[in-house]
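Of the protein chains in this complex, all but one are displayed in their positions.
Presenting chain A:
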Amino acid sequence: MSLQLMKLTDKILNEYYGNIVAQVGKMLFERGSHPLRDIHRLTGLPRSKVAEALAVLIQHNLVLVEEWRPNIPSYNLLYDRVFLILRFPRYVFLVREQFGEEGEMVVDVILKEGQATASHIIVTSCVKLLEASENAAGGSSITSSSYELKHVTLRNHLIKLIENGFIQRCPSPQTLGKPCPSMSIKEDELHSFPPELLDLKALQQEIQARRAGNTNPDISHPNTDVLWRINYERFHVEFRDSEIRNSIHRRVDPLAGECLGAMLKLSYKTSDPWAPTLNPVSVAEIRDQLKDLKYLNQYLKILEEQSGGCVQLVGDAGGGQYRLNLANAVNTLTHALIYNIIQDRYGSKAARVFRLIHKNSMMEQEQIAEISMIGKKDAYTLCSRLFRDNFLQLHELRKTYAPSPANKTIYLFHVDINSVVRNILEWCYKALYNLIVQRETRGSENRRLLEKRTRVDSIVENLRQSGGTDDQIKEVEEMLSPRKKWKERRGNTSLPLVWRNGRKGEVDEQIKNDSGLKDERYACSAVSRLPESGVKSIGDTHGVRY
């Protein structure tokens, strides 16, 4: 929780759900959990609007309803979820990689809806997919078999996603009729899909009706009260693992990365993915997974040495037992990230100084210069710069409090990783906020230009379809030419908002990580979120090069 995060949350809610939701969200962020009456009073918005806004937030899993006083519910904003909205494209991309186009469409629909019934998900994504393929095929009719079976493949994909834990069932109210229902769900229902929920015939009918242009056909489905939503944690496990695998890939070689991936997969069979240390796996099991790997034993040995404490040898049973310590892995990666940031921002010598101090915990000025082989003055400047930006802390050691020249005070530099992490996190929030603001400004500065471009594009498209000559097309396009160059430069307008928010998450978790093993899972999820790169290219129009 921080001022920067609040500003960012406000911006995101504003952009995705509009002003009223943003106002409610901001108030909840500032003041914590409150009942409807207070939200109404504190925001000064009409009660009905507040209720609507809360409904939107609940629908999108951003607000938690709690019982505040008997029969009076209060609403609590899950602000870190708000921030996850920016990560949606990444979720979709991940599913596309693993489950193909159909899976992607399913997740896309759920992300847009927040919570939805299985029939709704299938029908909507089916209609969208059919439309897309029709467009691609240039209007020609699709073979009837694929047309008929589309909803079945989509259902299969949905079930696969649910069984893999990417999608989970929403808790449902156990007591109906109360103003403040308690929501709960059984563990085994969370990731299983009861087949009786879907009536395939009704699905097909609805799809046909929708495609015929009937937007609200009167077809009932048996699953109206079972809702599904995205399981963020599962995605984050996936991100975290790929981050760990990639780091090994970089450090050793691709095969080592594969080896680690196999170990992770095996460990998850027997342990909770968010545990700081996973249950051990034996070499024999790993060999079963990686039959083709020639030098498995050597790789395991290298992993043990080079993975920064992630892979640990714990026994000799079954040809050797290896345990994965994800807490260590996350720590190592966090440190590597911090070193990289310092290296890129302050230069490699500063990184050297920082690493030196971090490894030796307490260092005096003179020692730093001597060991890091940097001239005394330079070393002093670097320390001061890092100290100014809160990367270093200063510890003062004096014998007496009375100032006297005889007792020289000793100043020791040290590193408090938690505060460094918090610092970087804040800084990421700020950067992200700045990028959003910048995109908005650019967008509004050039709105007319962008609109014109859209118009010209559509005219050109029409001309092409109606068989206009090249000359005509050229003429129309030239309407834009005087400004074209200018515009193109502004293409950036649509902003290469390559959201580099990455770091944030990671750091975030790291803090919690250090503050207690219990929160290890957070630490982990942190890293998992870390390479948030290139996620968001807000390409509204053409010209967007991202």
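One rule holds for everything that comes next: a contact is a pair of C-beta atoms (placed from the backbone, for glycine too) under 8 Å apart; a residue touches a chain by one contact, two chains touch by 3 or more; residues count from 1.
What we mean here is this: contacts and distances are computed from a predicted model.
Peer 1: Assuming one chain is omitted from the figure, identify its UniProt name from "GPI transamidase subunit PIG-U", "Ras-related protein Rab-30", "mRNA 3'-end-processing protein" or "DNA-directed RNA polymerase III subunit RPC6".
Peer 2: Looking only at the record, the undisplayed chain corresponds to "DNA-directed RNA polymerase III subunit RPC6".
Peer 1: Out of A:Met27, A:Leu45, A:Ile230 or A:Val252, which residue would touch the omitted chain in the full complex?
Peer 2: A:Val252
Peer 1: Pick from A:Ile371, A:Ile417 or A:Ile473: which residue touches the chain that isn't shown?
Peer 2: Touching the chain that is not displayed is residue A:Ile371.
Peer 1: Determine which one of A:Val311, A:Leu435 or A:Leu450 touches the chain that has been left out.
Peer 2: In the full complex, the listed residue that touches the missing chain is A:Leu435.
Peer 1: Provide the residue numbers of chain A that touch the chain removed from this figure.
Peer 2: Residues of chain A in contact with the hidden chain: 7, 247, 250-253, 255-256, 294-295, 298-299, 301-302, 306, 308, 332-333, 336-337, 339-341, 343-345, 348, 351-352, 355-356, 359, 371-376, 378, 389, 424, 427-428, 430-431, 433-435, 437-438, 441-442, 488-489, 491-493, 495-496, 498, 500-503, 531-534, 545.
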